[in-house]
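With one protein chain withheld, the remaining protein chains of the complex are depicted in position.
Up next is chain A:
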Amino acid sequence: MTFAKTLTKVIGAATLLAGVVALSNLTARAEEEQPNPTRQQWTFAGAFGKYDKAQLQRGFKIYKEVCSNCHELHIPIRTLAQPGGPELSVDEVKALAASYTVKDGPNSSGEMFDRPGRPSDYFPAPFANPEAAAAALGSAPPDMSLLAKARKYERGFPAFVFDALPVPGGMYQELGPDYIYAILHGYEKDEDPNWNAYFPGHKIAMAKPLTDGQVDYTDGTPATLDQYAKDVASFLYWAAEPTLEDRKSLGVKVMIFLLVLSCLMYFTKRTIWSDVAH
């Protein structure tokens, strides 16, 4: 049994050592890098989350007036009228689409031609190709259609475990919008418009894009950077996840169904096994 005891001790010690080694540097590493974004309140978070239509419309206004000058948003214009989104009216979407000029063709004589946009068109890109964007701006701005799902930050152990669970403070799936919100707040040095507290390495190609009062809000919402950041991050999350409301509302029904089914299955199983010692 001495071998057994030694073996247990060796395994225990080695596992512990590996764990300690792995955890020791974590805090040190976090301090060297940029701070983590802080978690914001979003209407679309949680199991019953829904988008705030008015907020998405404001976010779209910011996209249209500011972001779209440099960023592509590769989604069809018609989606703005879909349920579970900004829900513009069909006429509004038609008028909006017509305000864009779209290259189409070739026509019967083989020529490309310009025509007014239709709701089924995608939002036109500000540059012909990423190379043109890079030539004009220094580096090509990312397409915004999936931006809110393509960004995250390291949560570390044990936070990442709770992010998946339905516990208080858990179910955290909005790292992308929080990152975008933080970036828009991260321009802290007036002398350097390309310095961002939250961007890895702090040097961001996008100079401070939004300031207080830049975009007019007509619904009485305060025209502040903080509000802009929230609204545009929400809009981008909708752009990346336009089926969120369908998904969550179906999910609640599915979970209720499965819970009831599990109970029925359990009692049926118990009855079937009741005359068997097991």
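By our rule, contacts are C-beta pairs under 8 Å (C-beta built on N, C-alpha and C of every residue); 3 or more make two chains touch, one makes a residue touch a chain; residues count from 1.
We adopt the following convention: contacts and distances are computed from a predicted model.
The unshown chain of the complex is recorded in UniProt as "Cytochrome b", chosen from "LemA family protein", "Cytochrome b", "ATP synthase subunit a" or "Polyvinylalcohol dehydrogenase". Within the full complex, the residue among A:N69, A:S89 or A:S262 touching the omitted chain is A:S262. One of A:A47, A:A95 or A:A159 touches the chain omitted from the figure, and that residue is A:A47. Only one of the listed residues, A:Q55, A:T79 or A:N196, touches the absent chain: A:T79. Residues of chain A that touch the chain left out of view are 1, 3-4, 7-8, 11-12, 14-15, 17-19, 21-22, 24-25, 47, 74-76, 79, 142, 145-146, 149-152, 157, 163-164, 166, 171, 173, 175-176, 200, 240, 242-243, 246-248, 250-252, 254-255, 258-259, 261-262, 265-266, 268-269, 272-273, 276-278.
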